[in-house]
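I'd like to ask you about the structure that follows.
Just one protein chain is left out here, and the rest sit where they should.
A, B and C label the chains in the order they appear, each numbered from 1.
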Amino acid sequence: MTYIGLYNYWIVFLLMMTGLYVVIVSTNLIKKIIGLNIFQTSVFILYISIGKVAGGTAPILAEGYKIYSNPLPHVLILTAIVVGVATTALGLALIVRIHSEYGSVDEEKIYQNDPVD
Amino acid sequence: MEALVDLALLALLTVLAIGIVRLRSLFGAAMLFGIYSLLCALIFVVLDAVDVAFTEAAVGAGISTILILSTLSITGARLEVKHSRPLIPFLITAAIGAALIYASLDMPLVGDPNAPANLHVAPEYIEGTRTEVQIPNVVTAVLASYRGYDTLGEVTVIFTAGVGVLCLLSRRRPRRKTTRRGS
Amino acid sequence: MEHHIVLRVVAKSFIPVILLFALYVQFHGDYGPGGGFQAGVIFGSGIILYALIFGLQTTKKVLPQSIIHHMTGIGVLLYAGIGVLSLIRGGNFLDYSVLGATPAAGQHIGIMLIELGVGVTVAFVMVSLFYSFAGYRQKDLDDPAAEDDDEQDSIEKSDQQ
Partner (left out) sequence: MISTHFPVLQVALPLLAAPACVVFRQATVTWLLALSVSCISFLISISLLWQAYSTGEIRYELGGWAAPWGIEYKVDVVNAFVLVIVSGMSSVVLVYARESLRYELGIRRIHLAYTGWLLCLTGLLGITVTGDAFNVFVFLEISSLSSYLLISLGPDRRALTAAFQYLVMGTIGATFILIGVGLLYMMTGTLNMADLSERIPAVSHTTTVHAAFAFLALGIALKAAVFPLHYWLPNAYTYAPSAVTAFMAASATKVSIYLLLRFFFDIFSESFSLRTMRLNEILLIMGVVAIFSMSLVAIYQHNVKRMLAYSSVAQVGYMVLGIGLASPTGITAAILHLFNHALMKGALFMALGCMFYRIKSLELNDLAGIGRTMPWTTMAFVVGGLSLIGVPLTVGFVSKWYLILAALERDWWWLAVLVVASSLLAVVYIWRVVEAAYFKPAPNTEVNEAPLSLLIPTWLLIVANVYFGINAQLTIDFASVAAADLLGLR
C-alpha cells in the first residue's frame, strides 16, 4: 500500500478544509452542523490512515496472520466518533430551541431579530 | 488492488463533500452526508479498521443523519438562504490547507510498517492482548482495558449529550399551558 | 405510519431480530468487530423503529420516559462502579485483573461488565434523544402527547415539595 504515498493525507486535508469552510461561511445553523461533521470525519480518516500497515489485516488475532494494522488509532477514533455524535445531538437540540424562539435557523435573520450589542 | 479502491473511494468522497457545500437544499445535504458517512465506513474497512467502520456506519449514516433529518422536519427548513461566498474565509481555509500540505512533506508514508506510530507502543498492544488480556479482538482489549479510562470518558460524553438534549427539549410549563388553552 | 399493515407486520417480526442482533454484537465484541457502543446503537435503533411504526405514545407505555432517563445514568454508574470495585479489591482504578481468580479471568469479567455499561448508556441515550426530538415535534402539532408529560410533571413537582 506504500505506493499511495501521501495521497490519503492530502485528500484528508482537502476534506478538512471543505468542512471548515462550510462552518465559517454558511449562515444556516443546520448546514454549519453538517460542515462540522465533515470536518471531524476527515480527522477520523487521518488517524485511521496513520494506523494502516501495508499488507496487514484487521487487528483481530487469528491463526495464519502475522501482520496486523495498528489498533491504537482505531480505539481513539471510536471514542472520537462518539464525541462527534454527542456534539451533533446537542447542537441540533440547540437549533430546535433557537428555531422555536426566533422562528428561523438562519444566523442573519436571528441577529436581525436580536441585535447583539 | 486495496490501494486502488482506497484511491477511488477517497476521490468519490471529495466529490461528495464539494456537492454538500454547493447544495442549497438542506434535505439533500443531509442525505448526501449520510452517503458520505457510509463511504467513510467503506474506507475504514479498506484501511483495516472494521470496528471503526461498523461504528461510523451506525452513527454517521444512522444516528447523525436521523437527527439532522428530524431537526429539519421540526424546523421546516428547506433551502439555505443564498449568500455571497466571501473571500476571506476561503483564504483562511486555503492558508491552513497549504500549511497542512507543507506539514505533510515530512510525514511517513501511508502504510509504512516502520513509521514511528506503528513501532513504539502498538506492537505491545497486540502482544499484550495475546498474553495478558487473552481475547482475540485487540481493539476491544485496548478500548476496554488498556485505555479503559478513555472509554469511561466517552460514555460520560454521550451521557452528557443525553442530559443536555433532555434539558433543552423537555417542555417548559408556562408555554404548554398556553397551547393547551388554545386547543 | 401507524396504519400501514405491512409495515406493522414486518416490523413485528424484525424488531426482535434486531434486538437479538444487538445482544450478539454486545457479547461477541471480544471475538469480532463490535462491542458495547455498536450494540447500544443497534438496540436503540430497534426501539426507535418500534416507536416510528407503533407511535411514540405506545412506546412510552412500554418504556416510560423516567425509566429511560434512569437507565442512561445506570450505564455510567455501572462502568465507574467497576472502577471503584477494583479499588476496593486492592487494584488501581479500572484494574480488572483483581476482579477474577486469575488476571486474565479478571480482565474478561471486567471487559464484559464495562461493555455492558457502555451498551446500556448508549442504547438508552439514543432512545432518549429520539423521545426528545420526536416529542418536541408532537408538541408543535398539539398532540395529546402533552397529557402524558403533564402527569410526569406533577409527579416531579410532588417530588420536589
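Rule of thumb we're sticking to: a residue touches a chain if its C-beta (ideal position, glycine included) is under 8 Å from a C-beta of that chain, and two chains touch if they have at least 3 such contacts.
As the structure is a prediction and not an experimental result, all values here were calculated from the model.
Shown chains touched by the missing chain in the whole complex: A, B, C. Panel shows chain A; residues 16, 20, 23, 29, 32, 36, 39-40, 43, 46-47, 50, 72-73, 76, 79-80, 83, 86-87, 90-91, 94-95, 97-98, 101-102, 110-111, 114, 116-117 of it touch the chain omitted from the view. One chain is missing from the display, and on chain C it is touched by residues 69-70, 72-74, 76-77, 80-81, 83-84, 87, 91-97, 153, 156, 159-160.
Although one chain is not displayed, chain B still touches it through residues 99-100, 102-108, 115-122, 124-125, 128, 145-150, 152-154, 156-157, 159-161, 163-164, 166-168, 170, 172-173.
Here is the rule we use: only the chains that are shown with their structure count from here on.
With chains as nodes and touching pairs as edges, the resulting graph is complete, every pair of chains being joined. More C-beta pairs touch across the A-B interface than across any other pair of chains. With each centre defined as the average position of its C-alpha atoms, the distance from chain B to chain C rounds to 22 Å. Measuring from the averaged C-alpha position of chain A to that of chain C gives a distance of 25 Å. The set of chain A residues that touch two or more partner chains comprises 58, 60, 78, 82, 89, 92-93, 96.
In chain C, 31-33, 37, 122, 129, 132-133, 136 are the positions where the chain touches two or more neighbouring chains simultaneously.
By the touch rule above, chain C contacts chain A in their complex via residues 31-33, 37, 122, 129, 132-133, 136.
Of all residues in chain C, only 29-35, 37-38, 41-42, 44-45, 48, 69, 72-73, 75-76, 79-80, 83, 93-94, 96, 103-104, 107-108, 110-111, 114-115, 117-118, 121-122, 124-126, 128-130, 132-137, 139-140, 142, 146, 149-150, 153 touch chain B in the complex they form.
By the touch criterion given at the top, residues 50-51, 53-55, 58-59, 62-63, 66-67, 70-71, 73-74, 132-137, 139-141, 143-145, 148-149, 151-152, 154-156, 158-159, 161-163, 165-166, 168-171, 173, 176, 179-180, 182-183 of chain B touch chain C in their complex.
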